Each structure stands twice: as C-alpha cells, then as structure tokens.
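Handing you this structure, nothing more for now.
With one protein chain removed, the remaining protein chains of the complex are shown where they sit.
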Amino acid sequence: MLGYICGRILALMMILLAVSVIVFSLMHSVPGGPFDERKGRLPPAAKANILKKYGLDQPVWKQYINYMSHAVRFDFGIPYQRPHTTVAKLISKSWAITVQVGLTTIVVAFGFGILAGVYAAYHQNSWIDTLVTFVSSLGVTVPNFVVAMWLILVFAVSLDWLPMGGWGSSGQCLIDKYFCTDWILPVVAYAIAPMAIVARYTRASIVEVMGEDYVRTARAKGLSEVKVMRKHVFRNAQIPMVTALGTEIPNLITGSIFIESTFRINGLGKYFVTSTLNRDYPMIMATFLLVAFLWGILYLLTDIAYTMIDPRVRLGAKSLS
Amino acid sequence: MDEALLEVEDLHVHFPTPDGVVQAVNGISYSLGKQEILAIVGESGSGKSVGVLSLLRLIPTRDCEVQGSVHFEGRDLLQLSDAEMREMRGNRIAMVFQDPMTSLNPVLRIGDQIQESIIEHQGISEKVAKGRAIELLALVGIPEAEKRYRHYPHQFSGGMRQRIMIAAGLACEPSVLIADEPTTALDVTIQAQIIDLVKRLCREIGMSVIWITHDLGIVAGLADRVAVMYAGKIVEFAPVDQLFKTPQHPYSKGLLNSLPRLDTRSEKPLEAIEGLPPNLIHYPTSCPFLERCSYKTEQCQTPPEKQSISTTHEVWCHHAGKL
Partner (left out) sequence: MSNSTTTRRSFLKDAIRRFSQNRLALIGLFLVGFILFLALFADLLSPFAYDRVYFDRVLLMPFDHPEHPLGTDEVGRDYLSRLIYGARTSMLVSLSVQMIALLIGLPIGALAGYFGGALDFVISRIIDIMTAFPALLFTILIISVLGGGMLTIIVALSISSWIVIARITRAQVLTLREQEYCTAARGIGASEWRILFRHLIPNAMSPILIAVSLGIPTAIFAEAGLSFLGLGVNDPIASWGKMVGASNAYVQVYWHLALLPTLAIALTMLGFSFLGDGLRDALDPKQKIRV
C-alpha cells in the first residue's frame, strides 16, 4: 500500500514535470510576450529593460531551469498584472475564497444529492423520483453559467431576494463573514450539476444493492430496516458514489472559473481568466501546476477511498486504465 | 411426529405483474416435526423458494399477495407485526441461501456477518458475540477460526462460504433452519460434506430443517420426509423410503426414473420428463401435470383431490395407487 502510494506520487511528479515543460514551451513558442501587444509600442530600450527584469532575454531552456529551480521553493515569480506582489501571495489570497466556494459546493452537492438519491431509490416512480431524474438530466447538460444566469434573473432581479454577486460582502451572514446570503446563488448554481450526478449514482446504486442476495440475507437475520440500510446497503452503494466523486473532480475545478466570473468573486478562477487575457505567464504556469497537482492528488485519494470501502480492491494489483 | 413445530396451511403466493397474476404457490400445506429434516423437491420454477421465503415474509409485500397461515410456536407468522416478524427471523427460524458467492456481503468481515444476528437478538456485547462467532466457525469446520474470523468473503472458497452461511444461520440456535438449495452451486464432493455437516448439526443442536433442492438424488441420505412440488402445488408427500420405493404420482416416478440408481442395476435407460411446466399466469383448470403425463384420462380435466395411501403418504393424482 505504502509502496503503491509512493509510486503514484512519483508518477504525479513526472506528470507535473511534463506539464511544466509543455506549458512553458507553449508559452514561449510564439513570438511576442506580455509586453508588446496591448500596451502599445514601447521604446526598444525600455522593452529590453523589462525583458531583462523578467529574465525574458535569456534562451528558453535557461529560463525554464531558472523558473523551475525557484518553483520547487514555491517561488513562482512576479505576476505581470500586479508587479507589487508575488504569484505565491496572489494565489494564496485568492485560493482561500475558491476553496470556500468549492468546499461549500461539495458539501451541498453531496449532502442533497445523496438525500435525494436515497429518497428516490426508496420511492421509485414517485413524483420526487421523477423530479430527481428531470433535474438531474437538466443539471448534467446545461452549463453552470447558464443556470447561474437563470438563478440571478429569478432570485436577484425578479424577486430581489438575494444579491447578484460577491462573496461574503452582503452583510447578512451566519457566522462573521461566512455563510452569507451572497453565498447562496453561486453555491446552488455550482452545485446543481454534481448534485444531479450524485443523486443519479446514489439512486442507481442503492436500487441495485437493495436487490442483492446479501441484503436478503441481512433481512433474513432479523436486522431492522435501518440497520440493513446502514450496514449493508449504504456501504456497498458507496462504491459507485466514489466513482461519481472521481468524475466530478475535473468539472468542479473548471466550474469554479465560470461561477467566479458570473458572480464577480475574486477567487483563483477569476485570476486565471485575467491571467490568460493578459498572457501573465508566471500566473498561468503556477495555476497549471497547482491544478495538475490537485487533480493527481484527488484521484489518488479516490483510489485510496476505494480500498477502504471495498476490501476486494487491491491497489497496484491492476491499475484502472 | 405427534407434535408439529411448524404448520403451513393452504399457503398461496401470487405476484401481480403487468402481464397478469403469476400464481407461484397455490395452496400448499405441510407440517414440520421437532428435529425433523423435511425435503422439498421440484424442478426450477416450481415455487419452492417463493414458498419458504414467504414463511419469513422476505418477499416485499408490494410485490406479492400471500394467503393461508403459518403456525409456529403458537402464533401465525403471517399475522405478526413487522417488529415481531423480525424477532423470529434469524432468531427462531434461520435461512441459508443458494448462492454462497452472492449471499455474503463482500465488504464486511465474515465474523461481523456471523455475529450480527446474535447482537441483534440477544443484545450481548460485541466481545461475547465474537467468542461465539469463533466457536461457530469451528463448529462448521473452518480451520484456524480465530484468524479466519477477520477475513472477507472473497478470501474463501464456495464451500467454505456456505459453511459460513450455515454458521451465521446457527448463531442464535434457531429451532428451524430453512436451507434453499444450499448445495446447488457447489461441487459434488463439497455438496456431500455440507449435507453431512447439516445432518450432524441437526442432531447435535436438536433443530429441524427444511431442505430445498431440485435434485432428488441427494434427498435419500438426508431427509425424513419429502414433499414433491409441481407448479406451485405439492403433488406427493411421503416418508423418504416410501417415496423411493413406491412413488405414487407420475411426476415423482418421472423424477426417480431420471436418477441413476445404484441399487437395482435396472436395465431401463434413464428418461427425462418431456415437456414444460404450465404457464403460471394462465394456470390450468385441469390437473397441472396433465400436459406431460402419460397416465392421463378424461378424469384428469378436473384438478385432483388429496388421496391418502397411508397415514403418512399423500398424493394428488386421480389415479394414485392404481398406476
């Protein structure tokens, strides 16, 4: 197990290295950098000066080595768009908000998704079941920024119940600056798709597990219905639910970009977009490394979660390809 | 057999489906004596499983309609509340199922699955229950019980798993064990071991067994009495030696003829029974065996009543005793 995890982390390092090479060389493969397009023509001397300041006058491979030797010490350079701070600082500041958005969304999505799925499984073909199916097919296909716009139109514009944007600045909060009224729309818009998927997976897997022979065995032992569900059905139904978590990770990561720009939330996603618009290479590079790292770690955690739930799965025995 | 432990009377189990009502069990009655092993035999689809599952009310009520009565320890199981029924399951009447590969929960340790009914019904601590579970593992012949207690189902062979299922069934020392084709999924040698195990336990613990099988061949060395089922009805009910020596129903005869006999060295070739059982949705108004019966007459257009050959031997055929 430990050996397997070490191997996976090593593989992740290799991938990060590959990602960094690809991103770096892509960014430096086109003529022109951040300083020649939008800002108009600079005098050649001033331009050379700036290029020197950012080390852009050296050969690409030297720039790369230089960059990476700093990056392993968490020094990702200075963002072009904000020369007075560092990339690491900017990311750690905006990161906190993105994590808040993401975690609240995960809790809401999985909480309500599982509840709805369990209810739908227990009351197959009831109106709630139909509703869950309907909402989930909508939630899966319609992009979250579209849902976000609809929510804004209904609850912010038409009914005027909730603020249109912001994060923690509405002044009406549960605790300090957390759980505010302006959290509601972004979280709902963001959560709908994963919630739909979790509800679908939960329903399908519970229905399937409830028909298993070992559930009948458990009933034949005289266990109460609650115990049968808790001990025998849910444990097994968790296995496909972990799969749902695994497939939702990429959507959650990219989803944040849209939610943050729809609701004007100053998180990492929004900086990522402005970095791209400004060709802010240090920011882009750092964000990419971060996302690739996160993604790799989350997948590793999903695989470990499998082994904890299902004793038949042995890590490393045959990797899921 | 003076005092019956379990009495099933006129049990009907019907499944309403979109295509019509499936009449899976149609008025079966039998009794089970103390320490008796009763075998229920019949081909697949004849309603054996449905017949015993409905004793413990293990078929979801929204799927089926059950009629009749099941008397056990002075009460009618079909009239109990859900909570009272749960008190019975696993505690007074335990069940072992056909497929040991799917009947154990793959994600729970087998020790946990053996002791959970003791904890549920006797309210004892986990620690005590664990000791008991290890004893049970040893009792059903699992070597190194202490170590195996912590293993998961996928670490055992099919025969071992069926032993574990039996251990779980015996956990609360029930007075009745219902075994639904417990050896069908196993190899012949393993099958014999399991049969010996159940016979021994039955004697040692003093419990009664209802053993369901589609294989008349294993019944001879196992059961005291045999009920032969066909299309949801019992067609013949007799002590095991009488059934083997003088079968009265054409279907029982057919089943026996399709068995290889070691004792008589008969020259007659083995014969399978031709045809298929009737459609349970459009249940025949005649004798249900009519279509496949080579003894049928005009009389057989009406369903046969019970004929008693002796006090212990009953047959449902118009021509019983005259074949």
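Read from first to last, the chains carry the letters A and B; within each, the first residue is number 1.
The rule we apply is simple: a residue touches a chain if its C-beta (ideal position, glycine included) is under 8 Å from a C-beta of that chain, and two chains touch if they have at least 3 such contacts.
Just so it is clear, the structure is predicted and the values come from calculations on it, not from any experiment.
Under the touch definition stated at the start, the shown chains contacted by the missing one in the entire complex are A. For the chain missing from the display, the contacting residue among A:1, A:26 or A:48 is A:26, taking the whole complex into account.
Interface note for the absent chain: among A:48, A:174 or A:273, the touching residue is A:273.
Contact with the omitted chain, checked across A:1, A:48 or A:146, is made by A:146. Contact between subunit A and the absent chain runs through residues 15, 18-19, 22-23, 26-27, 29-30, 138, 140-143, 145-146, 149-150, 152-153, 157-158, 164, 250-251, 253-254, 257-258, 261-262, 272-273, 275-277, 279, 284, 288, 291-292, 295-296.
By our rule, only the chains that are shown with their structure count from here on.
Centre-to-centre, using mean CA coordinates, subunit A is 54 Å away from subunit B.
Residues of subunit B that touch subunit A in their complex: 56, 58, 86-91, 94-95, 97, 99, 102-108, 116-117, 120-121, 152, 154, 165, 168. The touching residues of subunit A, when paired with subunit B in their complex, are 212-214, 216-224, 227, 231-232, 235-236, 239, 309-312.
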